[in-house]
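With one protein chain held back, the other chains of the complex are shown just where they sit.
Up next, chain A:
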Amino acid sequence: MDPECSQLLPALCSVLADPRQPVADDTCLEKLLDWFKTITEAGSSLLLLQENPCLLGLLCHMLKPQDLSPRVLAFSLRLAGMLAAQEDCFQYLQQGELLPRLFGEAGPLGGAAWTAPSVRSGWIQGLRSLARHPSALCFLADCGAVDTIFSLQGDSSLFVASAAGQLLVHILGLSLQGPAEGHPGLQTGDWPVCAQKIVSHIEESLRSAATPQITQALNVLTTTFGHCHSPWTQVLWVRLSPLVACLLEKDPVPAAHSLVDLLLSVARSPVLSSSSCGLWETLAQTLSHLSPTQAGPLALGILKLQECPQALRAQAFAVLLQPLTCVLEATAQAPGLLDSLDGTGGASVTVDTLLPSKAACVGLLCRTLAHLELLQPLPQRPSPWPQAPLLGATVTILRLCSGSATPTSDAGGHLCAFLVGCVRVQRAALDFLGTLSQGTGPRELVTQVFAVLLEYLTSPDSSPTVLKKAFQATFRWLQSSPETPGCSDLDPHAQLFLRELLPVLPKRLCSPCWEVRDSGLEFLTQMIGRWGGQAGFRRALLASEVPELTEQLLRDPESYVRASAVAATGQLSSQGLRVTPASPEHPGGQQKSLLAELLHILSTDSEGFPRRAVMHVFTQWLRDGHADVAGDTERFVARVLQVASQDLDWEVRAQGLELALVFLEQTLGRPSSHCPYAVTPPVAAPPSPLAQALRPLCRVQLFEFAFRALFDCDRPVAQKSCDLLLFLRAQTASYSGPQGSGNVPEVASVEAALQRWQAGDQGQPLGYLEPEVVVAVLRSMDLEGLRGALAESSDRVEKSPQSLLQDMLATVGALGEDEADCY
């Protein structure tokens, strides 16, 4: 601990011990604990106590009967536990009987303060920190802490209850660390008393008729098997698994969710899953006993396991698919589809489970679809993957939701009534449908997929969120549709679909709902990015009203839409897809006006998003050598940098640096390194003399922009600028211009100006700089130092422990002369 802090600590301890003083908020105490934690982890706690007797004083003070703030008491308990984690310090504290008096019956445990959940939580966390060594175990046994922990498992505060469970697991692990670790064959009867006590408690809870107690026991076991993979866990499971299996015989199965968690935790444990302790049988039994809603997560968990018997996987997959089988059955799909999904013949059970209420039906379907979506990309997903039936079921669900499916049975009618217009299911199904685009499907089904997507994209009833998902799924399906052999154009079916889709898009772009306009534009941007170069797509797009409407949306009242319109228009223009009315007097007149329009947005738009979007488009245009830019690149860059430098949004300024970098690379030649910011000496000499090469950069006033950014109040901008200048300096390392240019008056004046800028006075511009001056200034600057300073977080001063202590003392007015005012 540094001397400044040591000096402040006694004052702080006395403030904390004084019940009349208002205590700083919990965050300060948390930060203080974090600080003590780093200290105790790095050095001796005993030494800390000895050097700072005020700490011991504070802890002792807690023992006096007084009206202490619960948060200070909780803090002290946690601090005591943290200090006692080291055995020598533990012994030291034990000498003064401090620990039993803090954590035992005589402490807050019996007092009024115990009613505060924060104190109970502090007590548990204190013990949790303390329980690190064998002496601690004896202490716990002596002060009867374990019984208290048992009772805290049912605490009214969920945080306390959960921490109590975790503490039990920790104690169990600690008590078995020594003896059982060495002898894996040791039976529970030979375990230490403390461990036996905990195991008996768990057994008792598992036998209980009360669900909360069963849940507590299951949660403790889940954490145990999740965290400890020692051989003793196997002994424990062998002893307890019959009791767990007994739970399955009850109807309904109590604490089903916790049971599922436990079984999955056991199955994931490398010690247990590899042994023959009846785990797979229990899992199979559980799958068949639980309701589909409860069994879903278990089935998913089983399918995600790396190692698992094939039969169990098949059973789990069948359980997961049951709701979809039920949907297919209710709508009398082709029997082929049904057979491949129906693995267990248990679908009729699901119909009842699926149909009792709308909420149950919707919840089960959403969960099933989400589970399958998670499973689809995994390497261990079931194989063969029933792509076609899954597609069929998802399309059917979507059609049931839109009311266009025709169920043939009563069950189907009910299903339809539940699902019509249900946005939740629509979203889940569209997400899953998108995921299914990764696989192929029979042509007929793919046609159905596109038909249902089109139905959703067309329907006025599609909610904005559903529509967004429909757009996303559509893009994914179009992306996955096979390309025409020989050229990378869309296949004829996708083209056909596109021809139907494009008339829908203008309507969406005119929607009164901005979310719809926005997702329409995003979709368009993606489409152009992917197929902008393909003749079929280009023809269809140009024949539609889409390009014109997109441009009109640049003036949309909603900033998000404007931003998306900027991105889309930029793409359209890059691909030469803008509508340019042929006019002999103004060839390309329209194109120019887009550049002007985007510049106008950049300089006048009141919202950041459109301006950021413009900068992205400009950077892309510059990178691609867009025709509008290539004509007079310097003028373009100069103009953009000038506008961007005045922007209030740091992301716009940062993007300006990105654009500057692209220009710089184009001017000086691309560095061979993949990382544009890597400081590497140039491999090859620039194509032209460097001074010549730097001149365009000077003309566009890139350096003025970069230097200004270097002292930007937003750190990312400054960092980026620093990287850019370092790159530039490396590029100019070989430059052998007039030596000693540091003495040139111009250089001195630039350096003086930069110093003023650094001090915050950025009023005066630098004006045109000669390349030699730039190089000289770059060389004279301590860019590495600046980079180091910028790399440190900006709140490093505020985060120091000294600052923390000062702040806490300042809050109560205990610093310096203010003390006199207390009277």
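Definition applied: contacts are C-beta pairs under 8 Å (C-beta built on N, C-alpha and C of every residue); 3 or more make two chains touch, one makes a residue touch a chain; residues count from 1.
FYI, contacts and distances are computed from a predicted model.
Taken from the listed names "Integrator complex subunit 9", "DNA replication complex GINS protein PSF1", "serine C-palmitoyltransferase" or "Aminotransferase class I/classII large domain-containing protein", the protein name that UniProt assigns to the chain not shown is "Integrator complex subunit 9". Of the listed positions A:Lys37, A:Arg239, A:Lys507 or A:Arg756, the one in contact with the omitted chain in the full complex is A:Lys507.
From the options A:Pro377, A:Pro460 or A:Pro745, the residue with contact to the chain not on display is A:Pro460. Contact with the chain not shown here comes from a single listed residue; of A:Pro407, A:Gly536 or A:Pro801, that residue is A:Pro407. For chain A, the residues touching the absent chain in the complete assembly are 403, 405-407, 412-414, 416-417, 420-421, 459-462, 506-508, 510-514, 516, 545, 548-549, 552, 555-558.
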